[in-house]
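Complex shown without one protein chain; remaining protein chains in place.
Let's turn to chain A:
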Amino acid sequence: MMGLTAQSSGIHAFLEELNQSSVKADAIIALAGNPNTGKSTVFNGLTGLNQHTGNWPGKTVILARGNYQHRNKNITLVDLPGTYSLLANSADEQVARDFICFGNPDATVVVADATCIERNLNLVLQVMEVTTKTILCVNLIDEAKRKNIAIDCSGLEKILGIPVIPAVARDKVGLTELKDAIHKVAIEKKPICPHPLIYNESIENAINQLQNDVETLLQGKFNSRWAAMRLLDGDATMITEMLHHLKKDQRQEPLAIRRGEAHCYE
C-alpha cells in the first residue's frame, strides 16, 4: 500500500529541480485552469520570456515554469496542464492535483473564462477544497462584455471568500492587480477563508464521521475534510501518498494545509 514511490519521486524530482533553478524564488505559485481560458496568455503575460519547460518526471506531461519580479520579490510560476476537474485521474489532472496538493505552492491561481464562468467554477470550487490559498482570475472579461455578459467580481469574491481578479490577459489588463493579489497571499501570508462546498446531508455526515480520524492520521498537515472526501470516493491512493509525504517531509515546512488554516472549514 505504501509503495507508490513512482508518483512521489516524480513530484520530488520536479520540486528539487524547481529549487535548483538559478533564480531563488521567494514564492512558488501554481497556475491552474480549464483548457481554453487563456491560461497560457496569463502565464506569458506574467513571466514574459523568463520561461522554462520540462517534462514532469514519471509522467508524460510537459510543464512550464517561469519567473517574474514584483515588489522586489522573485515569484516562480508553475503552469499546470489545463483540466476540467481534479476528481478524475487522467495524467494531466493528476499532475495538476499532485502539484497543488504536494508541491506546497504558496498560492494557486485558477484562471477562468468569463464567457462561461459557471463551467469554470467547478474547477475553482474543487481547488478551493484542496487549498485555502486560492486566487481566482476571471479572464476574457472583454469577450464576455461583447457577448453581453457582465460578471460581478466583487460579489463573486464575497460568495467564494477568495480574491477574485478580473482580467484581459491579452491586453495586459488586470495583471498588476493579479500580481498584487499573489503578493498578498504568498508573501504577506494574508489569511484566506474560502467558503466551503457543502454536499448533501448524507455525505456531510459521512465526512464528519471520518474527518477526525483522518486529521489524526495526517497529523493535521493536510486538509482532512478533503482527504476524508477522497476516502469516501474510494481513492485510497491520495491518502497513502499523503502519509508517504508526511514521512518524507518531516524536516521540511508543513505542507499545503496547516492546522490553523484547516479550521476555516469548521
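In this text, a residue touches a chain if its C-beta (ideal position, glycine included) is under 8 Å from a C-beta of that chain, and two chains touch if they have at least 3 such contacts; residues count from 1.
As a working rule, contacts and distances are computed from a predicted model.
Visitor: Given the options "FtsW/RodA/SpoVE family cell cycle protein", "ABC transporter permease", "Ferrous iron transport protein B" or "FecR domain-containing protein", say which is the protein name UniProt records for the missing chain.
Guide: UniProt lists the chain that is not shown as "Ferrous iron transport protein B".
Visitor: Taking the full complex into account, find the residue in A:135, A:160, A:175 or A:192 that is in contact with the omitted chain.
Guide: A:160
Visitor: List the residues of chain A that touch the chain left out of this view.
Guide: For chain A, the residues touching the absent chain are 1-2, 36, 60-61, 84, 87-93, 115-119, 121-122, 124-126, 147-153, 155-156, 159-160, 197-200, 202-203, 206, 209-210, 213-214, 216-217, 228-229, 231-234, 236, 239-240, 243, 247.
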